[in-house]
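Every protein chain but one is kept in place in this view of the complex.
Entry: subunit A
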Amino acid sequence: MSGGHVVIVGAGQGGLQAAMSLRQEGHEGQITLIGGEPGLPYQRPPLSKAYLKTGEADKLALRPASFFESKAITLRPGIWVDAIDRAAQQVRIGSETLDYDALILATGTRNLRPPIPGLERALDLRTLEDARTLRAALDQPRRIAVIGGGFIGLEFAAVAAGLGHNVSVAEVAPRLMARAVSPEMSERFRSLHEGLGTELHLGNGVSEVTESGLLLADGTEVTADLVLLAAGVRPNVELAQEAGLEVDNGIVVGTTLRTADPQIFALGDCAAFPEATSGRRVRLESVQAATDHARCIAKAIVKGETTPYAAVPWFWSDQHELKLQIAGLADPSDESVGLEGGAVLRFRGGCLTAVETINDARTHMQARRLLGGGAVPTRDSLLEKNYDLTAA
């Protein structure tokens, strides 16, 4: 289909990429990009990193206003879609309806707010608005408590400690970033944050956010005058669910990122898709998944391509002087083999699932190539080569 109206719900990096890729692939019909937040689509990763230091919001825009004009992409920011009428192929926004020929759901996630008493006292860090509020609060020396020792919480903690604030992190899991990295990497980052003077409370959940800070599960009180909630996210699936589409920790899509309704696709943080190597249903929170999904969907819409989505996932996190890079996707329980240079290889059932590195772009890129190649490397084949990824 090179004509027709494509409606994209969600104007984050994935939604925008879908609009751009549709034009690159030669889509000539109308494209409407609907965003819940005000303003131009912007980059989210710097919100917990560079932006907190510089406050340069104008540097975050992914594309200037003139771009949307020149590509004939109708951007409608600050708008929430109320419903999808699949039978009529329409989305409803208040009393307005928009006809679509193809619909792309790029609704992303929202912060998970666990049922902790007093949690309304905690700030969030997800949107530019959140980041502005948080940054403004850092204008004086603070005692900061972070709920959650994942990427966002730790990136923020590293910046805040670097700016001279007094920082504590409470994490319910016994180690940092437990969902995403190996125990060896968790340990490296524990040392980093403790070295920065940050107090870590691991395996200790938050029972209450009080006027004076946090009360932890074991009774420890953490004094704080600023509390950040960074306990993960949940996908925005309600729109799809209410339209009768299957939802399972995300909007369920098949190998070409199509839902059970052939006119509707989902991408990025809100999409639960089959992992190419294992067939397992996964949902990724990353720039890579959002943009690679978007390109795949644009090809499917414009050119009718049916090649299964198979891009190798990659992630990164900047914390102080350490750049953590992950190629592939490991389960928390996957085995890990630490190499001399600091890289950690992850294995499941004897097959390589992911490679974690710190400040080592070379190994990271070798791992991406290796994981993207034909056969999945096995532990035995790698061991024969002394775990030298270049030789594999």
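Note that in this section contacts are C-beta pairs under 8 Å (C-beta built on N, C-alpha and C of every residue); 3 or more make two chains touch, one makes a residue touch a chain; residues count from 1.
Assume contacts and distances are computed from a predicted model.
Trainee: Which of the following is the UniProt-recorded protein name of the chain this complex doesn't show: "(2Fe-2S)-binding protein", "Probable chemoreceptor glutamine deamidase CheD", "Sulfonate ABC transporter" or "Catalase-related peroxidase"?
Mentor: Of "(2Fe-2S)-binding protein", "Probable chemoreceptor glutamine deamidase CheD", "Sulfonate ABC transporter" or "Catalase-related peroxidase", the absent chain's UniProt record names it "(2Fe-2S)-binding protein".
Trainee: So one chain is hidden, and I want to know which residue out of A:70, A:220, A:249 or A:307 touches that hidden chain in the complete assembly.
Mentor: Hidden-chain contact among the options goes to A:70.
Trainee: Touching the left-out chain: which of A:180, A:253 or A:287?
Mentor: Residue touching the chain left out of view: A:287.
Trainee: Which parts of subunit A are in contact with the chain that was left out?
Mentor: Touching the missing chain: residues 43, 45-46, 58-59, 61-64, 66-67, 70, 287, 291, 295, 314, 316, 318, 323, 325, 359, 361-362, 364-365, 368-369.
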